[in-house]
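Note that one protein chain of the assembly has been removed; the remaining protein chains are unaltered in position.
Right, subunit A next:
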């Protein structure tokens, strides 16, 4: 009998240890939420679609593009590495929606002030851009003659491209960090459950 209780005690101890170690193992675990990121790229909108565990959406995944009132504007498909590209034709806020199946849905919007300038559409914003670039040209003409001449808009695009490339790992890390579940959150949740149990004890004890 004594031996049995000893074994039981040891088992209980093991159970407790397992419960304590569990959160430490889990810290590295991710939720499989769907992430959808958007940014302007020249006159296009580029985006990235993937799961929060670092996997990207499969090539060919449909991404719907919706207008400000939820009306469909168009659609695009994911190419490689979870990237997709859409050329806007109207200067309204665009909302992108993707369904990766099994209840995995993601939605993200690009507000008006982040929208790319629309090319070849004759909208006022497009005109303003071309006027601006013409105005800059005389300034660049003042440079030494031996310097390679570079169209300012092309330069702007090159810089934007370079910055995007540099920032890409950062953006990934940031979204991973946002999805990371800290020890505090786990403890907070467990605390709530303990609190609710206590509250129920109080209520049921008063009732009986």
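In the analysis below, contacts are C-beta pairs under 8 Å (C-beta built on N, C-alpha and C of every residue); 3 or more make two chains touch, one makes a residue touch a chain; residues count from 1.
The working rule: contacts and distances are computed from a predicted model.
Set against the options "Anti-sigma factor", "Nucleoside ABC transporter ATP-binding protein", "NADH dehydrogenase (Quinone)" or "Cobalamin (Vitamin B12) biosynthesis CbiM protein", the UniProt name belonging to the omitted chain is "Cobalamin (Vitamin B12) biosynthesis CbiM protein". By the touch criterion stated above, the residues of subunit A touching the omitted chain are 8, 11-12, 15, 22-23, 25-26, 29-34, 51, 53, 55, 58, 99, 101-105, 107, 179, 181, 185-186, 188-190, 192-194, 196-197, 200-201, 204-205, 208.
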